[in-house]
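Missing here is one protein chain; the remaining ones are kept as they sit in the complex.
And now, chain A:
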Amino acid sequence: MTLTVQDSAETRKLRHAWGRAGKRRRTISLLLVAPLFVYVLLTFMLPIGMMLYNAVENVELMRAVPETTVALGQWKPENPDELPPDIVFTTFLHEISAAPRNLVGEAARRLNYEVSGYRTLLTSTVRKLRTMSENLSEEGAARRFMAGIDTRWEEPAYWHAMKRASSTYTPYYMLAAVDLGIDDAGQVVQAPEEQRTYIDILLRTLKTAAIVTAVCVVLGYPLANLMVVASRPFSIALIIAVMLPFWTSLLARTSAWIVLLQREGLVNSLLGYLGLIREPLELIFNTTGLYIVMIHMMLPFMVLPLYSAMKGIPPHFMKASASLGAHPVRGFLNVYLPMTLPGVGAGVLLTFIVTAGYYITPSLVASARDQMLGYFIAFFANTTINWGMASALGIILLACTVAVYFLAARTVGVRQLAGLK
């Protein structure tokens, strides 16, 4: 029987001691995790947060011509054909002629995203500003002066674009990442048809991930099952065979596939030698190559969760099913398959998410038409230094991943996905 302390002072003391003991234990546990927490915060959470922030950040013009952005902010155009008031022209002329070259360059690049050709317009204007007219305070003088440099300065579209680029935050990158844009009237509209690419790329990415995942399930399920039912030495050999790709460098594996699958590669040579083909098959640097290599890369991600799920199902369930009169096939469909579903869910989730974000392998073995989102993120981040677009596409990919995760968590359950149950 439990001893209950009746006296209230005694009870308080007891509770106090109990709380102190628990607190001490919790504090120690937290302190032990603290280094990891700080590490994750500084090297993972913070950079990702900053990266995502890039997708809405809009500081190029504010840095180069701060007063102009304020003036543009006060301009409330009634219709798309309206030019900004004189104060905007005057301020802009003063600021742009005094702005440092590197800031002007950044601003020009930012404006060029809005209207192509803006970069040359701005840089050539800045070049010609050396002979600045003295009397700009007069009504319309600044505007006439700029139109004198380039007539495009009298087109409202360029000023609307500049206004869009001068707010603190911009939806531009996020909209562009889903083939949308803002027109001069401030409405969200679809991008011109020839510029709509990202939705296609996103769909292609999801389709590739879905096909790779599906093939991995079909190939991986029997393999995982064999690993569970096979005799011990054979099962160990299979596990090593599955794990081996994990222990090999990604680049080495990809290169090996290129060696195997290229026109003069081993596979084509063998097929030619056997007389099965007359012309070498195009097995790499196209969609076929992408699938062949990606499926090989992803198979362990599918097989290992499946294996662990199947390992946890004792054989007596199938025996019970048989004893109750179920043919092995019906037993499999009614008992075994539903019991392995958490493993299938975990494998599908892992494979799909990893495939959707894969970059190196597709960029090496696929054609330009097969490239996935990861490739374009890298393209914007490394080649054109368009951090905004890179971040926006990253957010789209992250959103898709999170959506797939929640879908899986809803249908299979988080604990099951993590293999905790």
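FYI, a contact is a pair of C-beta atoms (placed from the backbone, for glycine too) under 8 Å apart; a residue touches a chain by one contact, two chains touch by 3 or more; residues count from 1.
Please note the rule applied: contacts and distances are computed from a predicted model.
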| item | value |
| --- | --- |
| Hidden subunit of the complex - UniProt protein name among "3-oxoacyl-[acyl-carrier-protein] reductase", "Manganese transport system membrane protein MntC", "Spermidine/putrescine import ATP-binding protein PotA" or "Hydrogenase expression protein HypE" | "Spermidine/putrescine import ATP-binding protein PotA" |
| Residue of A:Gly73, A:Pro100, A:Pro222 or A:Pro338 touching the missing chain in the full complex | A:Pro338 |
| Given A:Ser231, A:Ser323 or A:Asn382, the one touching the chain that is not displayed | A:Ser323 |
| Absent-chain interface as seen on chain A, which is shown | 314, 316-317, 319-328, 330-331, 334-335, 338-339 |
